[in-house]
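Yeah, one chain of the complex is gone here, protein chain that is, but the others are all in their spots.
Up next is chain A:
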């Protein structure tokens, strides 16, 4: 079985995001970029399934500009067998990304697609669900545990009410939550090995995907700040202050 993994590059989660003064976007020049943390978890899960013998090939997929290659090499160094780089200079919205994945699925015929539940840049949390709809296959979002057996995935999902367990016939789309696993670190010899692993490059325009995105972002703003409050000296003063505000 092949597993397709979405591997997006985003501004590193440790970077303090600055909105440009003219509201045209956030500052990304010279800012550290890394794999979306949820995508690292997706890749780790795929690699573990391969190590268990459930899968035999793991393919990382990236959509983006020419310099995305270095990022995809990291995915290969982590352990993916090969990478697919869909090249485009434009940022793609989730529906377009889902349509791209569907084209790749038609070609690769994977048994499982694992994506991060959201990317930490646009926080959209949409692509996996949209892909499952277009593909007309099951979705198991926000996974914290995955078991594959007998042609189906049994997935524990982190939902607001607790933990939900569902069963999905393969092929299916799984999106990862934080506690699914802890991604491995890349070791130096693996970086060397990754240099010889194949990266297929596909021009976005050649896929025949409709990219008319329906959403236009017209302005970026910094969030309203909470002002710093007061320090109290002890528990009694705190309780008195909260009682005065009618909170206790």
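Note that in this section contacts are C-beta pairs under 8 Å (C-beta built on N, C-alpha and C of every residue); 3 or more make two chains touch, one makes a residue touch a chain; residues count from 1.
FYI, contacts and distances are computed from a predicted model.
**Q** For the chain that is missing from this picture, which UniProt protein name fits: "Ubiquinol-cytochrome c reductase iron-sulfur subunit", "Electron transfer flavoprotein subunit alpha", "PTS system IID component (Man family)" or "ABC transporter permease"?
**A** Per the UniProt record, that chain is "Electron transfer flavoprotein subunit alpha".
**Q** Spell out, residue by residue, where the missing chain touches chain A.
**A** With respect to the unshown chain, the touching residues of chain A are 11, 13, 16-17, 19, 26, 93-95, 98, 117-118, 120-134, 136-142, 144, 154, 157-169, 172, 177-179, 213-223, 226, 228-236, 238-242, 245, 247-248.
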